[in-house]
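Every protein chain of the complex appears in place save one, which is left out.
Letters A and B mark the chains in the order given here, with residues in each chain numbered from 1 onward.
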Amino acid sequence: MEEIKLMKGNEAVAEAAIRAGCDGYFGYPITPQSEVMEYLTAENLEERSGMIILQAESEVAAINMIYGAAGCGKKVMCSSSGPGISLMQEGLSYIAGAELPCLLVNVERGGPGLGTIQPSQSDYFQAVKGGGHGDYKLITLAPASVQEMADFVSLGFDIAFKYRNPVMILSDGAIGQMMEKVKFSKPIPRMVNLPKWAATGKKPGRKKNLITSLYLQPQDMEKHNLKLQNKYREVEKKEVRFEKYLCNDADYLIVAFGTCARVSQKTVQLGREKGLKIGLLRPITLYPFPYNELNNMANSLKGIISVEMNAGQMIEDVKLSVNGKVNVEYYGRMGGMIPTPEEVLEVLENKLIKNG
Amino acid sequence: MAKIQGAIVVETNNCKGCRICVEVCPTNVISMAKEVNSKGYHYAYMEFPEKCTGCANCAITCPDTVITVYKKRVEQ
Partner (left out) sequence: MAEYNIDEIIQEKNLVYKKSKIRTDDIMHYCPGCGHSTTTNIIADIIDEMGIQSEIIGVSPVGCSVFIYNYIDIDWHGAAHGRASAVATGIKRMLPDKYVFAYQGDGDLAAIGTAETIHVCNRGENITIIFVNNGIYGMTGGQMAPTTIEKMVTTTCPHGRDIKTMGNPLKITELIADLPGSYYVTRQAVNTPANVRKTKKAIRFAFESQKKKKGTSFIEIVSSCNSNWRMPPVEANKWMEENMFPFYPLGDIKVPKE
């Protein structure tokens, strides 16, 4: 039975985690996402699902607790914002290298450095192009509503366990803090049977399980990397998700995710009122990026604009997608500023239509 | 009167020649062989086996557990 609640994006993540049968949350406070852990610590978790929650001494400790818990085959997650996610990069590389499932939530804030607590999308590169060392990928989901903040928790866990890879929900401070209606589905119980690969105690009849990312011999290391790459090719084939708004007859396309997609949807409406055929492509998975879809769409477009709350990061993937077929421009705000629908339309008109 | 007679068996090829067993043997049974094993280490051996009491000091202190210890009660 569905339940409808009015809550903040951060709270929705927490509630969804309990209902998704999450086994553990290990985190550290940082604005603008501390509500995730606060919500969980306020709930009677022992009664609800028995989920474990622990506030670690740092994000470094938190991600390593996640790494340990994930190695037991458990559904575990944590949330943070840019500076904390930076601290977690080593741990994420280890988790990906050891092929463990887990869920991360980055409620982005302005950076670089200590930055600001206002929202941004400037951790796109960090999430999608690899913030940690080595050849690995973070499967990245970009919610654009409080409902998606909730829905992507169980989706994220499913994908994480399917591919034995960390998954990130790349949100921003606006979505984390805004309040909207959320429909929650019935809770599912926590897993009883743990995966065969998990380190849970070597029962008789099987070899010891070792959770590791260390392959000292180069031949072994390359073999392992090829295995990971094959996995990522599967992810790229099967897990691309996006949403299109008024694209069928569009001459000009906005590509935007998260909060910028919400703003841009209004821009499309404003543009259409003026007689401009604008559409919006909202990538839902940032990795895997909808390269093929965008490449196909480019055949009938006169221009594309990438709208982001950063200095121009996703635009590189947009340009890669279209491979020179059509002009790609950028518009963005930084430092916690959120673009308005009107200013996006003005820039689109200037860059794509007047000068295009 | 009963007496304990001990003996050790050394996995000579895995011995790394650290000599700690020589140090800890209370009856000075063990010495290092003049020969080397295939890894180039002088390995431990019982030079005076009759003195071995099977106390296992050598085996439990051997970093590489290459020593197996036996002991038997014999009548004098």
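One rule holds in what follows: a contact is a pair of C-beta atoms (placed from the backbone, for glycine too) under 8 Å apart; a residue touches a chain by one contact, two chains touch by 3 or more.
Here the structure is a predicted model, which is why all the values come from computation and not from measurement.
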Seminar exercise, completed: Considering the complete complex, of A:74, A:231, A:262 or A:351, the missing chain is touched by A:74
Problem set entry | Hidden partner interface residues of chain A, rising order | 23-24, 26, 52, 54, 56-58, 60-62, 64-72, 74, 76, 90-91, 94, 98, 199-204, 208-214
For this session: Could I get the residues of chain B that touch the absent chain, sorted low to high?
Result: 3, 5-7, 9, 14, 16-20, 22-24, 41, 49-50, 54-57, 59-72, 74-76
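The rule we apply is simple: only the chains that are shown with their structure count from here on.
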For this session: Mind checking the centre-to-centre distance between chain A and chain B? Centres are C-alpha means, answer in whole Å.
Result: 61
